[in-house]
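Worksheet for the structure shown next.
Complex shown without one protein chain; remaining protein chains in place.
Presenting chain A:
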């Protein structure tokens, strides 16, 4: 039970990071981006690729299974994931946004997600991979609860990122513009702000969080080209649960989904675990269409 709780919080925090990026782009760009989950896979694999270079310089830093090389590899992955997101927006979403219906953009994001997954399959192959083969010794916190140092790191980093993002959104001009953009894009322009710049930064931030989320997933579970596909439903469940555009909502939503998934194993066969976020999503949409905390704004429009 205790172990399931701890596992749930871990999965939940990884889902939360991905869901924050999704909720930001959904709230601001007003479309459901199915390709967001693939940014997570892309980030995870870019870090793996970068590790081939950075990993040669130093070994892991105990008690973690990784060291500075993975930190640098993650930074490279963040840059490459942001670049991919900007490229996709420039080539696909931006031309479509101005000329076609909402649904066209959503379907296009489906196409993009398939394409990204195929590219990853082509480059890295389909089998599971790991950042490190080091064995980690789990720490026994109390009877019935063992945690890995990597897991503690994951939780700490997630917490730090959420706090930093909150301060950014509340205290900086760019953060303020992003919040305003979710409510009324025309009025933001009238206020003298170039919304194209704000949109670009939104992609960069969403992609960066996706990349970090992907690396943490690869670190605590494993790397597979289907990471994004499997996270897709949990991400949307978390974002919608928390209210589209609501950053803290996405965090809480992520934790709820993660906990529900891991606790469900206690009651139903593990094979049904993947269906849990789907039921949460349905239940929320039925009872509170705007999410538990309500959206920053009406949401996708």
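One rule holds in what follows: a contact is a pair of C-beta atoms (placed from the backbone, for glycine too) under 8 Å apart; a residue touches a chain by one contact, two chains touch by 3 or more; residues count from 1.
What we mean here is this: contacts and distances are computed from a predicted model.
One chain of this complex is left out of the view, and of "Tryptophan synthase beta chain", "Branched-chain amino acid transport system ATP-binding protein", "Energy-coupling factor transporter transmembrane protein EcfT" or "CDGSH iron-sulfur domain-containing protein", the protein name its UniProt record gives is "Branched-chain amino acid transport system ATP-binding protein". Interface note: of A:187, A:268 or A:282, the residue touching the hidden chain in the full complex is A:187. The chain that is not drawn here is touched, among residues A:76, A:147, A:176 or A:263, by A:176. Touch with the chain omitted from the figure is made, among A:136, A:195, A:222 or A:290, by A:195.
Take chain A: the residues that touch the chain left off the picture are 173, 176-177, 179-180, 182-184, 186-195, 296-297.
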